[in-house]
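All protein chains but one are shown at their positions in the complex.
We just call them A, B and C in the order they show up, numbering each chain from 1.
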Amino acid sequence: MDMIGHFIQGKLCYDYARTQAVYNPSTGEQSKEVAIASAETVEQAIAAAQAAFPEWRDTPVIKRARVMFKFKELLEQHADKICELIGAEHGKIVHDAAGELQRGIENVEYACGAPEFLKGEFSKNVGPSIDSWSEFQPLGVVAGITPFNFPVMVPLWMFPMAIVCGNCFVLKPSEKDPSSTLFLAELLKQAGLPDGVFNVVNGDKVAVDTLLHDRRVQAVSFVGSTPIAEYIYQTATSTGKRCQALGGAKNHAIVMPDADLENVVSSLLGAAFGSSGERCMALSVAVAVGDEIADALVHQLGERMQGLKYGHFANKDNDFGPVITAEHKAKVIGHIDSAEQQGATVVVDGRHAAPEGYENGYFVGATLIDHVSSDMLSYKQEIFGPVLQVIRVATMQEAMQLINDHEYGNGTCIYTRDGEAARYFTDHIQVGMVGVNVPLPVPVAYHSFGGWKRSLFGDLYAYGPDGARFYTRRKTITQRWPSSNVREGVQFSMPTLN
Amino acid sequence: MDMIGHFIQGKLCYDYARTQAVYNPSTGEQSKEVAIASAETVEQAIAAAQAAFPEWRDTPVIKRARVMFKFKELLEQHADKICELIGAEHGKIVHDAAGELQRGIENVEYACGAPEFLKGEFSKNVGPSIDSWSEFQPLGVVAGITPFNFPVMVPLWMFPMAIVCGNCFVLKPSEKDPSSTLFLAELLKQAGLPDGVFNVVNGDKVAVDTLLHDRRVQAVSFVGSTPIAEYIYQTATSTGKRCQALGGAKNHAIVMPDADLENVVSSLLGAAFGSSGERCMALSVAVAVGDEIADALVHQLGERMQGLKYGHFANKDNDFGPVITAEHKAKVIGHIDSAEQQGATVVVDGRHAAPEGYENGYFVGATLIDHVSSDMLSYKQEIFGPVLQVIRVATMQEAMQLINDHEYGNGTCIYTRDGEAARYFTDHIQVGMVGVNVPLPVPVAYHSFGGWKRSLFGDLYAYGPDGARFYTRRKTITQRWPSSNVREGVQFSMPTLN
Amino acid sequence: MDMIGHFIQGKLCYDYARTQAVYNPSTGEQSKEVAIASAETVEQAIAAAQAAFPEWRDTPVIKRARVMFKFKELLEQHADKICELIGAEHGKIVHDAAGELQRGIENVEYACGAPEFLKGEFSKNVGPSIDSWSEFQPLGVVAGITPFNFPVMVPLWMFPMAIVCGNCFVLKPSEKDPSSTLFLAELLKQAGLPDGVFNVVNGDKVAVDTLLHDRRVQAVSFVGSTPIAEYIYQTATSTGKRCQALGGAKNHAIVMPDADLENVVSSLLGAAFGSSGERCMALSVAVAVGDEIADALVHQLGERMQGLKYGHFANKDNDFGPVITAEHKAKVIGHIDSAEQQGATVVVDGRHAAPEGYENGYFVGATLIDHVSSDMLSYKQEIFGPVLQVIRVATMQEAMQLINDHEYGNGTCIYTRDGEAARYFTDHIQVGMVGVNVPLPVPVAYHSFGGWKRSLFGDLYAYGPDGARFYTRRKTITQRWPSSNVREGVQFSMPTLN
Partner (left out) sequence: MDMIGHFIQGKLCYDYARTQAVYNPSTGEQSKEVAIASAETVEQAIAAAQAAFPEWRDTPVIKRARVMFKFKELLEQHADKICELIGAEHGKIVHDAAGELQRGIENVEYACGAPEFLKGEFSKNVGPSIDSWSEFQPLGVVAGITPFNFPVMVPLWMFPMAIVCGNCFVLKPSEKDPSSTLFLAELLKQAGLPDGVFNVVNGDKVAVDTLLHDRRVQAVSFVGSTPIAEYIYQTATSTGKRCQALGGAKNHAIVMPDADLENVVSSLLGAAFGSSGERCMALSVAVAVGDEIADALVHQLGERMQGLKYGHFANKDNDFGPVITAEHKAKVIGHIDSAEQQGATVVVDGRHAAPEGYENGYFVGATLIDHVSSDMLSYKQEIFGPVLQVIRVATMQEAMQLINDHEYGNGTCIYTRDGEAARYFTDHIQVGMVGVNVPLPVPVAYHSFGGWKRSLFGDLYAYGPDGARFYTRRKTITQRWPSSNVREGVQFSMPTLN
């Protein structure tokens, strides 16, 4: 069985004391074994990062950026291999993995612009002959802890920005699908990154807690579920670190009576079932305003869902693949059961999915549930599976209240043709990422990603301009030069300013 | 007869060789006499500005900004007097003058933020131990030449920004209504501005040409008609100055079939007839898409225009006042005649305006002309009077083509409820200031004002961020410090970065 | 005895259950009584703020800014009264209070520029016909907790920025000198702020904990000592709030052999003893590089310190006043004792200060201690009194190591004429606010204030650009308009773009 290790000080390394199985979710078979780092191993990674910092911080920013230019080239050259690695351990179809990689590469492209976004502000004459300016200096060693659902994209939200700002990085990816993440480290080394600047440790809570408590680690970026995000945020801040911890979501789309229904249905299919709904921006609740549009929506969705295909990750004809584990499959099905028991109508039922030849894969079919209400467990919690729930309301106001009352505030969307409705919605909705006729309003890499309410702990968001601010510490210099011998004998009258 | 002089080196002064009458357009009577500056007088103003420059440029920016804070207070305290001065010489009703003043004050408020918008950019380590930063230094002496139609607002677009950036200023306002402008100079002195930093000269082409050809003047801002703007731009640039010259306009509103007609009619009344249409952002052409909306629009406008009142500037019940001169009144009426002769329909006719008691005032009534076409003289040229022309087209595309083909590209507007139509329009229309359901889309003071095509010559717009850039010259410093005796004996290893 | 109450919903109010004495430190006599808020009172303030929020957030930013313009005017008009209120309860001399007020007003001036600094970023065509932009929306109710040493300036770092960004504010000032702070609330109401937007509660840990645990409070800004800052940060973040908590300091000046000693001595006197050293930016340690400069420095400081006067706050001839309480006086003297016992030399001894007529005031005289070393308690801890300690080192490297090893990293300064030494120092020193020949490098209001290491918990600094970011929540909108009926019949070819 292949062993997956760590990447420390520019080298793959292994500690065999504890390991864990890695599965192919499309088949349900174990494919590899991953080393579970001890505290000592994590500390080695931190030490490597710490040692690499003084030289890396002094490297001119354009040289740091050029490592990212080269890294982008390499990611594009090895795209097929990366998508294969993602699919084999996560299960998402290769075309979906290609989309994930592309969104990740966009963050590398943004990181290439570091000379621009790292500029400080210079003020002449803040007082007589006194100047003042700000510098944005790197923090030192920073850590990232990333989830299984985007093993390539979410790490790429973090370390390119952190590293191009002059920091050294320790990444702990998900132990469920670590191979693609680890491969990024090799490419980054090929791109010319000095050893020690980027390190990857695989592991579990031991690794996480070591990172959280080590005083050398200056900052932690996390993406995962809300309970863990909250734990990460409280623990990291209690040891004086800065922290951004992104958690769960329940993303609603309001479907207004004037919406272009054809467009709604087409775009909801991808937004709800793509990647088996295992996305923190998955659109999992459609809120139909009025029964007329609700009936039409449910009807058309039901018809179009017949055509959706799921199965093995390598088959490009599939629309989506399995969920990540057998346990997770059971949990998703449990949510559907619970909705049904609490009175909702399961219109399209994906609970008995078993594609031929892959009966042991962790599949759940696309599921549509109508007549869901806000007191149901399946509504309150994040399902993270290919399940779209429909809620019916009478007014736009009622729809907005529903969204604003929900614990999470990651993404949302309104479908309408009306300028005023869109403007009112985007202004008053308590959600961080808002779409108008765009069901997956993930900000592009040159903006920043973050939700409101319990979807994000911290004040600065992931990647983009906020990422640059998060990974740097402001220093303000105020400077006055006393008059000197050097200009002695000089007439102090101004030279003629013609 | 009261004499209006110049304001040079902090003092009112006069040169009597040439003078010109100033009229009250509401009555047609002469009210004052204005001195017309000789070249020598203009040169004195330039010399005063030049002499004040070295000290003013070295004054910390926050102190320069505080003069603007105080100036704002004084403008608000003397608002009634300023509006009276505007009305008596320009003719606009006092509530309209108050609006003008308010928009002017907003530019003073923006100028108060100079410490923020004058920040340069600082880059650490552009090479090993080499830093580089930009400074935005003032130019020296700059000049403004402003039109009669906004004797307070347009000067306030210019000199507060120029002065807060560290420049010294020579303003040549319109000789038709100079009193309110001159009063600004007195208030600015009261606000604490050192003598010589702001100077006003009244005059004609002699003054203009002296400013344009004097090598000490570094930049010229102009607002007026397009032929003069073009002359100013060519002359100023030929003597090596930077120049921004804002000219004429022909601002169209597209009325889409889905527009809220009540809103269209209400807002068009103000946009077309306010200030007798003597605004470069006046909405003078309504382009109705389809005969149905055109008929309704013309009908409702016709009805509502019955209620419009015009007359003496001091009567707050009036909606608008006279035009600026007897000559201009004749020109406006000539345009209406010409449209009629070329086949358009004069629906509401303002040619015979003579409010009781003010029969000698320069009044033109609100005029509505339907069935105008793009080959008519009244369409091709700027009328600058209370005349709204209606063009009928079959499609939005046709309406946009009309606008894009016109010589001018200052402002425009679309009336619609449709998000897509608005987005397509704002993207593709060849106009600098674009409204969506906003007929007078004058940018607020923290954005910048400027048209496209022959409505503006130059690359930087008036006021706001562009104003700051226009009134400063970029300087880039690149700095390396060779290692020195001072740190001799020092170990060059880095201090521990924990 | 005058009672000091709270300011809630635009009105002064009182709860008498618990009160505490307020003293005049110049005389040691009690002057007033301050109400100590119950949890219920604090909750009323929060409720008032919460109720005022929906309307305030929707008020156009320029109108919010105009409240600040007016507030600045009122602060300047009432400057004498404010300085008197500060002096009577804090003890600082009126000219020092005037300086405090001025630095506070600068933050109000910066807040006037909100229309500029609240601009979001707009991106056209992030995808085909898809636009995206960011908005910086207010958080809701935010709280400030401020220290005794700057009862006017530190509150002015916080609430003007928070309020102009659209938030509502609950301030808990120091219960030792609350009168001047409370007066700010009255002026802000006069300036036109709607009731409920700004509220002040006086109190102790009960008030603090109520603010920290209430879910309606979205953010907390704190300035005080490091242990409390750490408690505030951990508690606030554990309830999901964003938090910036500024703590203690130990600010070193490196005196290089090439420094202009006259300038060093003059500027150190103010930086070390001004406000009795009760400033988080007080310069409390001079690090002399080489014995030659050390001897000269100690000698000249000793001489010049003879001329320093301390006494009653109202006497302008005094250089500094008393410390805040009898307990604090004892603590400062204890630090001097301890240094002496640990082997340092007390060169000028302020332990027996008793100005005639004010023998009961809490005075400590200016104290100079030589031969201090880094293991002494008086070096490790913040003294917060008029005590300047001198450490002697052999090299600049050694001096920097000392600073980088200290727990705190608030401010620091180098005295030199050498460009290279200054650049190396500013680059590598682990301190947030760095002076070059400027001993109190407090950033101006248009930059941001914050230390490194255990001097600040959080990632965004106080006031300036960071303040704006801290008091707003990013929202990113992604918008696509499907093609619509409205443009139906339109040819989709582009209009001619000449």
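The rule we apply is simple: a contact is a pair of C-beta atoms (placed from the backbone, for glycine too) under 8 Å apart; a residue touches a chain by one contact, two chains touch by 3 or more.
Here the structure is a predicted model, which is why all the values come from computation and not from measurement.
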item	value
Touching residue (missing chain; options C:C13, C:A39 or C:I62)	C:I62
Absent-chain contact - pick from C:F7, C:W133, C:Y358 or C:Y424	C:W133
Touching the absent chain when the full complex is considered, from A:M158, A:M400 or A:C413	A:M400
Residues belonging to chain A that touch the chain removed from view	62, 65-66, 69, 72-73, 106, 109-110, 112-113, 115-117, 119, 124, 129, 131, 256-258, 394-397, 400-401, 404-405, 416, 418-424, 427-430, 444-446, 453, 479, 481-487, 489-491, 493-498
For chain B, the residues touching the chain missing from this view	121, 123, 126, 130, 132, 134-135, 219, 230, 233-234, 237-238, 240, 242, 260, 263, 417, 422, 426, 431-438, 441-444, 446-450, 452, 454, 457-461, 465-466, 469-470, 473-482, 484
Residues from chain C at the interface with the omitted partner, ascending	53-54, 57-62, 115, 118-128, 133-135, 137, 140, 215-216, 416-420, 422, 436, 494, 497-498
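To be clear about the criterion, only the chains that are shown with their structure count from here on.
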item	value
Chain A and chain C: spacing of chain centres that average the CA atoms, whole Å	36
Computed distance of Cα centres, chain B from chain A, in Å	47
Whole-Å separation of chain centres (CA-atom averages), chain B against chain C	42
Two or more partner chains touched - positions in chain C	422, 444, 446, 479, 481-482, 484
